[in-house]
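Here is the structure we will look at.
Every protein chain except one is present and positioned as in the full complex.
By letter and in written order, the chains are A, B and C; residue numbering begins at 1 in each of them.
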Amino acid sequence: MSEWTEIVDYFRGRSMWMLHYCTGCGAIELPPTMTSRWDMERFGITPMATPRQADILLITGYLAIKTLKRVVYTYEQMQAPKWVLGFGSCTINGGIYWDSYNVIERLDKYIPVDIYIAGCMPRPEAILDAFVKLKEMVQKGEAKGYEKYVKNYEWYKANQDKVLKRTSPVLKEIEKVTKIG
Amino acid sequence: MADILDEIKSMDLKASWLGDWEFEVFTPKDRLVSTLSYLKAKGFKAFMGLSCVDWIEEGNFELVYILQSYDLALETIVKTKIPRQRPVIESMGPLWKLCEVYEREMHEFFGIEFTGNPNLKPFFLENWLDIPPLRKDFDTLAFSEELFEFKEDETHGIESPKRIE
Amino acid sequence: MNSLLALLIVPVIGSAAAAILQRYRLVERLITFLTFSVTFLFLFGIKVGDLFTWHLDFLGKNLEMGLQITPLSIFMLYMTIAFGIVLTFYNISEKSKMKGFLLLLTLAASNWIFMSADLISFFFAWELMGWSSILMIFGGRREAESRQGALYYAMMSIGGSYSMLIGIFLLSNLTGTFSIQSNVSYLMSILSVHPWQVLGIVSLFFVAFMVKSGIFPFHTWVPYTYGEAPDGFVPYLSSVMSKYGVYGFLIFLPLTLGTHVPTVLGLAWPNYVLLWFGSITAVVGSVLAFMQDDVKKLFAYSSFSNLGFILAAIALFTPIGLTAGLFHAFNHLLFNGAIFITVIALISKVGTTRMSEMGGIWQKMPLTFLTFFVGIAAAAGIPPFAGFGSKWMIFQAMISHGLIFATVLLFFASIASFLYLMRAFHAVFLGQLSHRYDNVKEVSAIGKITEVFLLGALIFFGILPGFVLDPINSIVSAFGLKPLPTSGYEYINGFFSSINMVSIFIVVIVAFIFGFVLFAIVAKHKKVPQEDNYTAGQIPQDWNLTPEMYQFSYDFYEPMNKELAPFLKVKIDGFFKGFGESVEYIGGAVKEIFTGNVQIYTYLAVGGLVIFIIAGWVVW
Partner (left out) sequence: MVIVEFLIKLAQGFGIGALALATGLLFGGIGRKIMARIQRRYGPPFTQNYIDLFKLFSKGSVSHGWAFDLGLVAGFAPMLAALMFLPIGPFTLLPSDSSLIMIVYLMMMAYLGMAMGVLASGNPNSAIGMSRALMLMTGYEVPFAAVIFSVYLFSKTGYLTQIVAQQAGGFMNWNIVKMPLGFLAIEIALQGMLGEKPFDQAIAPAEIASGPMVELGGKYLGFGMIQHSVGLFLETGIVVDLFLGGAPNFWIFIAKQFVLYFIVILVDAILPRLRIHESTSFFWKLPLFLGILQAVIVIIQGGVLNV
C-alpha cells in the first residue's frame, strides 16, 4: 500500500492547481510567474478559479481580520489534499503591519501553512522555488498541513475564534469613551 | 474670487488662502451648518470629503469638510472643532446625502455622533468592541500584542511548519 | 351492444353519473377513471372496416350519417383513451376544479370525431368537444384569468367552427352528400380542373384544424388557455386535444396524392406551403417558449411547437413523412403527458406557476424529478427514450426532399427546445431549494404509480418503437402509400439508415454501469448541504444569503432576447398585443353583460350553439 501512496504522491506533486488569494499586496508578482518569463505551468501548476478545484492556496501579503475570515472559509471549502503557501513577510510576522490593530501577525496560527516565502516582495524566482520545494515535500509525503489542521482542529478553531468572534473588548484597562446619544 | 474670502471674513469667521485655488475656513461648531449652507449657495456644490483629526492635547476633534466649486474653480476646507469628551455634531446629510457615508466612517473610527444621521451602523470593522481605533488614546501595539499574540519563540505544543531558509 | 355505439354511449352515461355525483369529488373522479377504462375495453371489440349508419330526415332531406373505423381512427382511439386512463387515474388524487362529466363529454366527442364517417357528425362532434372543453377551462386556479383564457379559446374555436361550417356547406352543395370519403374523392377528382376552388374549400377546413392544433398564425390562444385551464385538464388539452387537428389534416391531405399539381422540390405546392406553416410554428413555439416564466405557458408553447414538427412531417405525405409525423404525434402525447402530469403534480405542491419562484425541488420530489427528466430528455429527442425516433425520422423525411431551409429551421427549433427544456428543468427542479418549500412532500401513492408508469412507457416505447410503428405502417398503407420496411420491434427504419434501439439502449446502459463503477472506486466524496457553496470566499450568513438570492433562473436567456429582439418586436408587439387587446375588449364587454356565473355561461354556450347551428341550417 505504501508503494501506491508513493505513486499517488508522485503524481500529486506533478499536478498542483493553485487558488491565489490576493487581497493583500503582491498579486502583481503572479502574472510574470504565470506567463512567458517564468512560466509556472511547466511544473504542472495552473491557476484555478474556485477552492473546489484547487490543491494549493497561495495567500499573498497581509491579512486583515476581515479577510482572514474569508481565507478560513475558503480553506475549509477546499478538499484534501490541500496545501497553503504563505507569501511575503506579512504572513510570517505581520511585516510592516506588525503593530496594526486589524492585520494578523502570523498566518500559521489560524491555518496550517506548509511553506512560507519570505521577502517583501518575494520575486517570482522565490515563488517558483517554493513551488519546487512544495513539490518535493509532497512527493516525499512531508507536506501534511491539512492533516495537522484536522488533528489540531480545536487549537486552530480557538485561535480563529479569538480573533474573529470577540465578545469583550481586547484592551480592558482603558475605559470606554462615553457614548452620547 | 477674493470677494468670497472677504465676505466670509466679514461674517466674523477666520479664513485664509492656502494657495491660488484653495482657502480654509475655521468655524465654530454652532455656526457649521450656516457656513456650509452659505458656501453651498455660493457655488461650492460638490462635497469632496469629510475627515477628522484627533488633537488629543487640546482635547478636541477637528472635523474637516472639503468642498469644491466647479464654477469658481476653487476648493475650500472648512474646519471645526468639537470637544473630545462630548463629540456630537449635526449631520450634514440634508446638505449632501453623500456626507452621511463619511459620517458613518467617522463615527466608526472616532466615535463621533452625528445627530440626524439614521445610518450610523458599523461600516468597515467587524465585531468591534474596543474604543474607536483611530483615536490617539487607542494603543494599537498593545491591541496587536494582546489579540494576535505575536511572540518570536512560540511553539504552541505542535510541530511548527517548515520554512524556506 | 355495438362497440362503435358503446364508445359514444358509455362516456355519456358516465358523464351523467359524474354530473349527478359531482359533489363527492373522489366518487366523481373514480367514475371518470372507470368510464375511461370501460371505454378502453370496448376498443377491443372494434376492427378496421366496422361501419354503423343511420338515416336522419331533416327538412325533407334524407341524411345518411354514420360511424366508421379506419386504421387511423383505431390508432387515434387507442392513443387518446389510453392516455385518458393514465390521466384520470392520476386525477383521482388531484384537487383542482376539474369537472369529470365535462371530461367524459369531451371523451365522447373525441371518439365521435375519430369515428364519424360524415361531415355532419364530424361537425357536431367537433362542436361538442369544443364546448365541453371551453366550459372546463372556466374552473382554473385564477378565476378572472381562466375566464379570459376560456373566452379567448372560445373565440378562436368559434372562428374555426364558422370556417369549417362554411366549408361543409360549400362542399356538400357541390356533391350533395355529407360522406367524408365521397367528398374527399370528389375533391381529388376536380383538383386538377379547379385547383383554386378545392384549395379554398380545404383551407376553410384547415383553419379549424390549425386553430385546434395551435398552428401559426392561430397559436396565440394556446398559452393563454393552457396557462389558465384547471391543472387536471391541461395534460389532456395539450396531449390529446391538439391531435384532433392532426386527424383533421390527415383527412384532406391525401388530396394531392396522384394528381398533377405544380410541385416544389418534388412536393405538391399546397403541401409545401403547409410544411412551411409547420416549420414556422415549430420555430415560433420554441423561441417564445424559452422566454416564458410561467411553467404551464412554457409547455404550452412547447406543445404547439411540437405540433409544428408533426404538421411539417405529415405535410410531406410520403411514407416516411407520414410515419414520422404520426410517430411524433404518439411520442408527443407520451412525453408531453409525462411532462404536464409532473408539472401539475409540482404546481399542486408548491402552489405557484412562476418558475423563478421555484428551484431545488428535486431534493423533495425525487420521483417526479426523474419522470420530468426522462420526459424532457424524450422531448429533446435524446436516445434511447421515446421522442428520439420520431424526430430523427422527421429530419430524414425532410432532408430526403432536399428541403434544406425548412430542415435547418426545424433543427434550430429542436435545439431551441433543448434550451427551454433545460431552463424549465433548472428553474423548477435544480438549483437552490427555497425554505418556503421545506415542507413539500413527494406526490401521493397514486401519483407515484402514474409517474412510474409514464417513466416505463417513455423507456419502453423508446427502445421498442415497433409497437407503435406497426399500426402506423398499416395507416400508411391504408392511405395507399408503401409503408417503410419493418424488421422487428426494436428497429426504426429511416430513409438513410436504420437503428436498432435495443442495442443503443444496451450500450448506454453498459456505459452508465461503467460510469457508476468508476464513480464508486475512485476517491470518496463528502456530502455537503446546498448552503456550502462557492461564494468567492464570502460567508453566506454574513450577508443574509437566502437560497432565492443564490438561484439564477429569472430571464435565463437574456442575451438571446437581445439577439432576437427585432424578430420578436414584429411578432409580439404587432400581433399578440392586438390579439390580447381584442380579447380583453371582448372579455370586458361580456363581463358587463353577465355576472360571471359559470352556469350562465353554460346556458349561453348551449343556446348559442343551438342558434348557430339552426341559423346555418336555414341559410343552407
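The definition used in the following text is that a contact is a pair of C-beta atoms (placed from the backbone, for glycine too) under 8 Å apart; a residue touches a chain by one contact, two chains touch by 3 or more.
Only a predicted model underlies this, so the values are computations on that prediction, with no experimental measurement involved.
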Fill in: Chains on display which the left-out chain touches in the complete complex
A, C
Worksheet item: Among C:L63, C:L367, C:I399 or C:A478, which one is in touch with the chain left out?
Response: C:I399
Worksheet item: So which of C:F373, C:Y437 or C:F461 would be touching the chain we can't see?
Response: C:F373
Response to the item:
By the document's definition of touch, the residue of C:P383, C:G447 or C:P483 touching the omitted chain is C:P383
Response to the item:
Touch with the missing chain holds, among C:L63, C:L367 or C:M422, for C:M422
Worksheet entry | Interface residues of chain A (partner: the chain not displayed) | 8, 11-12, 14-15, 35-36, 39, 41-44, 47-50, 52-53, 55, 79-81
Worksheet item: Considering the entire assembly, which residues of chain C contact the chain that has been omitted?
Response: 265-266, 318-320, 360, 362-363, 366, 369, 373, 377, 380-383, 388, 392, 395-396, 399-402, 404-405, 407-408, 411-412, 415-416, 418-419, 422-423, 425-426, 430-433, 494-500, 503-504, 507-508, 510-512, 514-516, 519, 522-528, 530, 532-534, 536, 547, 550-553, 556-557, 559-560, 562-563
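The definition used in the following text is that only the chains that are shown with their structure count from here on.
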Worksheet item: Per the centroid of Cα atoms for each chain, what is the distance between chain A and chain C, given in Å?
Response: 59
Worksheet item: Per the centroid of Cα atoms for each chain, what is the distance between chain A and chain B, given in Å?
Response: 35
Worksheet item: For chain B and chain C, what's the span in angstrom between their mean Cα positions?
Response: 70
Worksheet item: In chain A, which residues are in touch with two or more of the other chains?
Response: 69
Discussion item. Counting only residues that touch at least two other chains, what does the list for chain B look like?
Written reply: none
Worksheet item: Which residues of chain B touch chain A in their complex?
Response: 85-88, 111, 113, 124-127, 129-133, 135, 137-144, 146-150, 156, 158-164
Worksheet item: Which of the residues in chain C come into contact with chain A in the complex?
Response: 526, 532, 534, 537-539
Worksheet item: What residues on chain A touch chain B, complex-wise?
Response: 65-66, 69, 93-94, 98-102, 104-106, 108-109, 112-118, 126, 129-130, 133, 137, 142, 145, 148, 152, 155, 162-171, 174, 176-181
